[in-house]
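Excluded from the complex is one protein chain; the other protein chains are retained at their positions.
Up next, chain A:
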Amino acid sequence: MKGGSLTYAADTEPVSFDIHVSPQDITGAIQRNVFDSLISQDTAGEFHPWLASSWEIAKDLKSYTFTLREDVKFTDGTAFDAEAVKVNFDRIADPKTKSQLAASLLGPYAGSDVLGTHKIKVRFKEPFAPFLQAASTAYLGFYSPKAIKASGAVFGAGGPAQVGTGPFVVESYSKGQSLVLKRNPAYVWPPKTSANAGPAHLDKLTIRFLPEASVRVGALNSGQIDLAAAVQPTDIKAVEANPALKLLRSDHPGGNYSLYLNVSKAPFSDEKVRKAVQHALNVDLNVKSLYFGQYKRAWSPLSPSTPGYDASLENSVPHDPVKAGKLLDEAGWTARDSEGYRTKDGKRLVVEWPLLPAQYVRDQRNILGQAFQAELKKVGIQANRPQNDIGTYTAQVYGGKADIADYSWGRFEPDVLWLLFNSANHATKGGQNATFAKDADIDSWTNAGRKTLDREVRAELYGKVQKRVIDLALAIPIYTGTNALGYGKHVEGLVTDANTWPSFHNVWTTKR
């Protein structure tokens, strides 16, 4: 099993390699092989010891005390201890780090107290239940304090400056090309759940950046690479039909790909207009035909693989353009102009739905958008899709000027509903809530969910949030993305974690 090397083709390249800064999935997915976390979460949502051998949670959920393993060393020889945890968490919380995700995972972080060489207490200003899940993500992984001091400022650029405790070590990085990882021979501290208790089997793992889906699949078919990320629905059948290849599929957890309607301004300040859009779109047919039946149509803002998912929402909002028309009539958009669009007081019913620049568009969401654009036109709504640079896009969507924003938000934790719908997290404040909703119920339920670890209570709270979002038509769930990983038959031991990211620690190759 030991030895050999594999090449994995990723679909995007990290903008920043700094796990404490980058909000990108790809950064977490790649760096998971280089950085460990305090605890690990399995696909059923259970937590297991990792760098922390045990932990205690204060009754008020305002502090967590971790007892750390004593045999862990960073790959530069520095010992992993309580001080290292404090240095890392403080770095994340430091506004100078400009963290785009890790800081929000730390939530109301107040500070860390070193209680002993291997004992640390992490404190919060408010009760913070999602912390265990957050502590299991790669974004709250640990850099060697020595490396932080020496080159923390250039972590984002990638390369061997990145020193962690993980099963692999960064050997080299060439921008736009590839990242080469080699085995960390001293690694004996994987999570208890790992099938491999020792160092990684592979000598070398090369990660190539191939953004074109057809190029990735072509390279996989011809054997130039061993694994390909994000096999597109169009190609899934071909990969499945190839006897030399296998496919590993897992649904994305977290926030589904949804359309978020901006309720802070007309026309979506009117609930009837929002509901009309909800009924006007034929989500079923379009998702099925564009993605060849490979992606599941979504009914809730939360993906089915996320804890707390409310299955009772399935089939709750039927496609009904006639009803959509009636709702628009009731909302006063009764007249029609020469192009067939509805008008009220001489003004046309127009919604702005900015389109991301081409290089950021995933899953052909632009094509799906064209289908929805046509369906909105049928009920008399003009949807404009201006495509500008990323700066303009951000200003439009996060500044609250757009009417519709579309995105998904991956995370294996229902607290993602707080991120997406709590009024404290409005996009104008740098948050992810582009609906700009200010609903007292949603706010109190999502806040309460952060203050308890009781699974049933959380499931009930988050179930209510999901229903409320659909009742108010704040968001229109479209599909649950699938991460389809294509790989050669010679690749063994491949599993994905709760985030659907491949874990290479236990992977080996039968090809020599």
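Note that a residue touches a chain if its C-beta (ideal position, glycine included) is under 8 Å from a C-beta of that chain, and two chains touch if they have at least 3 such contacts; residues count from 1.
What we mean here is this: contacts and distances are computed from a predicted model.
**Student:** Going by UniProt, what is the name of the one chain that was not included in the view, given "YncE family protein", "Elongation factor 4", "Sarcosine oxidase subunit alpha" or "Peptide ABC transporter permease"?
**Tutor:** "Peptide ABC transporter permease"
**Student:** Kindly state which of the options A:D36, A:D235, A:D403 or A:D497 is in contact with the chain not pictured.
**Tutor:** Answer from the full complex: A:D235 touches the omitted chain.
**Student:** Looking at the whole complex, which of A:V154, A:A195, A:I367 or A:A424 touches the chain that is not displayed?
**Tutor:** That would be A:I367, which touches the missing chain.
**Student:** Which is it among A:N33, A:S63, A:N286 or A:T509 that touches the chain not included here?
**Tutor:** Touches the omitted chain: A:N286.
**Student:** Based on the whole complex, identify which of A:Q387, A:T428 or A:T510 touches the chain you can't see.
**Tutor:** Residue touching the absent chain, from the options given: A:Q387.
**Student:** Just checking the interface: what residues of chain A touch the absent partner chain?
**Tutor:** 212-214, 217-218, 232, 234-235, 237-238, 282, 285-286, 288-290, 357-359, 361, 364, 366-367, 370-371, 373-374, 385-389, 392
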